[in-house]
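First the structure, in the form of structure tokens, and then the observations on it.
Omission of a single protein chain aside, the complex is shown with its protein chains in their original locations.
When the chains are written out, they are named A and B in that same order, and each has its own residue count from 1.
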Amino acid sequence: MPVPLGYYLGLAAIIFTVGVIGVLVRRNAIIILMSIELMLNGANLTLVAFSVHLQELSGQVFVFLVMTVAAAEAAVGLAIIVMIFRNRESVNVDNLNIMKW
Amino acid sequence: MLDKVWLVLLFPLLGFLLNGLFGWKFKRGLINLIACGSVGLSFLVSLGVFLDLLKLAPEARHFEKVLFPWVVSGSFKTAFSFLVDPLSALMILVVSGVAFLIHIYSTGYMHDDPGYVRYFSYLNLFTFSMLLLVLADNLLLMYIGWEAVGLCSYLLIGFWYEKKSAADAGKKAFIVNRIGDFGFALGIMLTFVIFGTVYFTPILERAPEVLQYGGAAATAITLLLFLGAVGKSAQIPLYVWLPDAMEGPTPVSALIHAATMVTAGIYMVARLSALFLMAPVSMLVVAIVGGVTALYAASIGLMQNDIKRVLAYSTISQLGYMFLACGVGAFGAGIFHLMTHAFFKALLFLCAGSVMHALAGELNIQKMGGLKKHMPVTYWTFLMGTLAIAGIPGFSGFFSKDEIIWKAFSSAQGHFLLWFLGAAGALMTAFYMFRLLFLTFHGKSRLTPELEKRAHESPNKMTVPLIILAVLAVIGGYVGIPHLLGGGNRIEKFLEPSFGQVSKAVETHHSGGVELLMMIISVLIALGGVYLAYTFYIKKTELPKKLAERYRSIYTLIYNKYYVDEIYNAVIVQPLKFFAIICWRFFDVIVIDGSANGLAKLVGLIGNLIRRFETGYVRNYALGFVVGVVIILGYFMLR
Partner (left out) sequence: MNLTLIIPEIFLFLWALLILFVDFFTAEEKKHRLGPLSLVGIVITVVLVVFSGQGQAFGEMFSADYYSLSFAIIFLGSAFLAICTSIDFARERIKHQGEYYALILLSTVGMMFLAASRELLSMYVSLELTTISLFVLSAYLKTDLKSSEAGLKYMILGAASSAILLYGISLLYGITGTTVLKGIQAELVGSAFPGPLLVISLVFIIAGFSFKLAAVPFHMWAPDVYEGAPTPITAYLSVASKGAGLAAMVRVFFGSLLPVTSEWIPLFMALATMTMVLGNIVAIRQSNIKRMLAYSSIAQVGYILVALSAASELATTSMILYLLVYMFANIGAFAVVIAFYNHSGTDEICEYAGLSRRSPFLAISLVIFFLSLVGIPPLAGFVGKYLLFLAAIQKGYYWLVGVAVLTSVISLFYYMNVVRQMYFRKPTKNDPVKVSWSLRLALVLSLIGVIAVGVYPDPFVSLISKAASVFVY
């Protein structure tokens, strides 16, 4: 007996929420980046689950492209984090508030 | 000529562009030629348009000229197009004519100013904007002219921006005007919603069918529009900018007070007369605001010692008369007074400029006196202007002001109290104008010795416009001699097609005897004012001081202009600033360091959510984002 759609969606929602919370509570920029990946993966899982459920392929194609985009995003993000580290010797986002108000 | 009406606008615009872009390379003579010539040509074209209009039969005096389409989107169409009818023809004639004289005068007055080119290019733009406002055949184009006039006044009032007071006055004028414009803009939108068009002709034609007489829509539209007029024409409560506006060069004051800018509000109300007639409540508001302003501003004028300030308050007061006329349905009388006022007020301001020119910028009339012998031309022309504004029979102001005061009493919307406001204002007007005249030109000289030596008559460039305006101030009223005195009241007959059904609505219902009585009363009032001023300032010069001593508190109250500026500052400006600071602190400063670590504190966080904006911490921004999502979700779920 196949796993019902609701389970997939529930898991995806949980992964997504964990990602959101990670972005909110973690201070290390790299971990925040990883949390964003979690959010994307939650969305990916939803897409795949729906795609299988609906017997429609475009959802799975979508996931491939999202993964590519996520890789690009991670590359750029890490580059920026490296730059920040060189400037300040810290990747704690709470230290970054020259600009405010 | 009617077809070429757009030339009226083209010339001042060209003048502005030429002088504004290339003026710094030009010689003085060329600048003068461009600036004065463009307005002069514009005046000639206006004259041609006017004469052509006169040739037509009264009913046929209505001409529209489309220059090019402006915005066309779906059902919404606007074009650059102009309307020539008796009202706008008269207005362009007055505006371009008076502006022309002021341009010529300015070539003498501004002779030594380093910003000579800048001044004339602004002046041309100012004239252009006002002509655009007057010629527009739809509300949107009128609004463009309206805003442009406000902008030019800002530039010209703040012309000497090195002076802080001038810069502040310019800013004040701009901002106060924006408050009025806010109403005007909403009024236009509401008109569009109800009529589906912004063109005057269909709006005015269909007003009686579309609007219900006295209905909410008619009242709302007209009150919003009137708010715009109040701002532009400096009526209570938005008059505060006009007295400060004299920080600009004096010819600019003359232009603002006489031909352009402040008359725009009157013109707009008169142009939309058919709308206003559908809203009796608004008419009453217009009449009361006008009447009260007429009296109120005149009372402030009684005590001012600054020659230009007296004139500024007198303008506010005279504008009040015009609104009073419009409010009782006598639009023709209002426009008539607008015209005569343009002549004598331009004259008075230019004379004041001439006095300042002679006395190195001295403004305080307590330090003048006896100038009659130094500057005879200025004195005689100023006298003509004073006689006209005081309403002495035979001078232009008499005919127009008397017409208004009579209509305030006699027309269907008139009332004894309105008449009283007007009449009391007239008494004060005669008084303060003659006080000004006596203190400045008569009596013993109170000048400092070096000024005494310096005092001289102004050059011909300045006196010639004075003489022309003086002649107009005397004879300008003869186009509107009332029936009672054997005249045909030609001007109101001429304007009648523009106010179609209006004139019928305000048919007088009194006999000639009452009218004659009223006229005699108002003549007596004017003479009484003159006599009072004469006793106070020529015969018994110690009297004013004694009175001021005795009624100390009233005197200070009026002298300080009823503390209105201070009240505005306390009630409007400060709270607004306060509000901005609160928002800024609230969202941005207080909020830092909520220290939100971990899930455990999430609940506590939600309480702090709204305070956490713009802290500089990226995690707080993410939180703001998520909270935004959550709130919106909550809104949908709980709906």
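Basically, a residue touches a chain if its C-beta (ideal position, glycine included) is under 8 Å from a C-beta of that chain, and two chains touch if they have at least 3 such contacts.
Just so it is clear, the model here is predicted, and its values are computed rather than measured.
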Given the contact rule set out at the top, which of the displayed chains would the hidden chain touch in the full complex? A, B
From the list B:56, B:175, B:281 or B:517, pick the residue that touches the absent chain. B:175
From the list B:113, B:147 or B:362, which touches the chain that is not on show? B:147
Need a quick check: the contact residues on chain B for the chain that isn't drawn. 68-74, 76, 140, 143-144, 147-148, 151, 158, 161, 164, 167, 171, 174-175, 178-179, 182, 185-186, 189, 192-193, 579-581, 583-584, 587-588, 613-614, 616, 618, 620-622, 624-625, 627-629, 631-633, 635-637
Contact residues on chain A toward the hidden chain run 9, 16, 19-20, 23, 29, 32-33, 36, 39-40, 42-44, 46-47, 49-50, 53-54, 56, 58-59, 61-62, 65-66, 69, 72-73, 76-77, 79-81, 83-84, 87-88, 93, 96-100
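Going forward, only the chains that are shown with their structure count from here on.
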Report, in whole Å, the distance between the mean C-alpha point of chain A and the mean C-alpha point of chain B. 63
Of all residues in chain A, those that touch chain B in their complex: 20-21, 23-25, 27, 32, 93-94, 96-101
Can you list the chain B residues touching chain A in their complex? 584, 588-589, 592, 596-599, 614-619, 622-623, 626
